[in-house]
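Shown here: the complex without one of its protein chains, the others still in place.
Right after this comes chain A.
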């Protein structure tokens, strides 16, 4: 056993399929950031568990979501992102729907489908299947049901524990155009990655030289609804020089007395890292029992390039970074994740090393840190609940 779940939950195709069906196809799923569908006609499509769902913005500036599937033969209608004018046409036989999902045209209807339906096309029961879409904290979420439970019932309890950041006011930081800040396929089950994210106990150890600008001893964390919340302040030395040392311009919404990092995990698979100078989404997408794609999108203050340059220069000169934030746990080549001085590489390494052991006949979890790892078993029990409650 891991804690609440059997080891097979982390290794078997059977469990992977159960989760796809009962968790990822029945919960609000992260679908991007609000600005991804900024203007009427803009759309994005996302895989949410077993469903492919697209979101389109109507001319009334309200979002609609539909299952991305032609009602004729099931062909996927839209590709990843784009702009639809007034209608959505299936590439296969040109069946066409309006932006309300209503069927408006079938080529050669009279000759080919004389018996289909004698009513107007949109009353023929062949409109696109509706799904739900909503916004939470500047993020888009989709739900495969038309009458989904409202998103605040799902996230409402954790909302008061999130950071003061207003993501809509920030701008996305990208190294390359059209690419998120960070993507990485990790050789570990998605739950291993979540458990690493919500494990406070490891911060002072795995990341002793990389996240030591945060005061782990003062971390405040807990569980709200189905979600994990976490906050920790900066260490005094970093706080004292924060105006210079911060790598990017400081978040204007961050109060001086609560300067730190908010790092919640929203069930099932989206984390947010809300720090003094950046706001990131951390999306863990299960690909296989032992493979997970992590996509991080990063937003920072909406200020001029010049402000960034000034801040960078000041940060480089700050003595804070001589002792904090970039020293690997071990000495060695920079290619060794444990010597890299990069906390992401350290986490990936730890997750993959744990996954490797899961197939050992001797594997077991020996003990659980009462406080620092409480969230790990809590998370597992929520996973278990979803699977058990939904199984027929």
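The criterion applied here is as follows: a residue touches a chain if its C-beta (ideal position, glycine included) is under 8 Å from a C-beta of that chain, and two chains touch if they have at least 3 such contacts; residues count from 1.
Here is the rule we go by: contacts and distances are computed from a predicted model.
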Among "Methyl-viologen-reducing hydrogenase, delta subunit", "assimilatory sulfite reductase (ferredoxin)", "Thiolase family protein" or "Ring-1,2-phenylacetyl-CoA epoxidase subunit PaaE", UniProt-listed name of the chain not shown: "Ring-1,2-phenylacetyl-CoA epoxidase subunit PaaE"
Which of A:1, A:117, A:135 or A:369 contacts the chain that the document leaves out: A:135
Omitted-chain contact residue, chosen from A:87, A:117 or A:152: A:152
Of A:46, A:78 or A:99, the one touching the omitted chain in the full complex: A:99
Those residues of chain A which, in the complete complex, touch the missing chain: 58-63, 99-100, 132-135, 150-153, 156
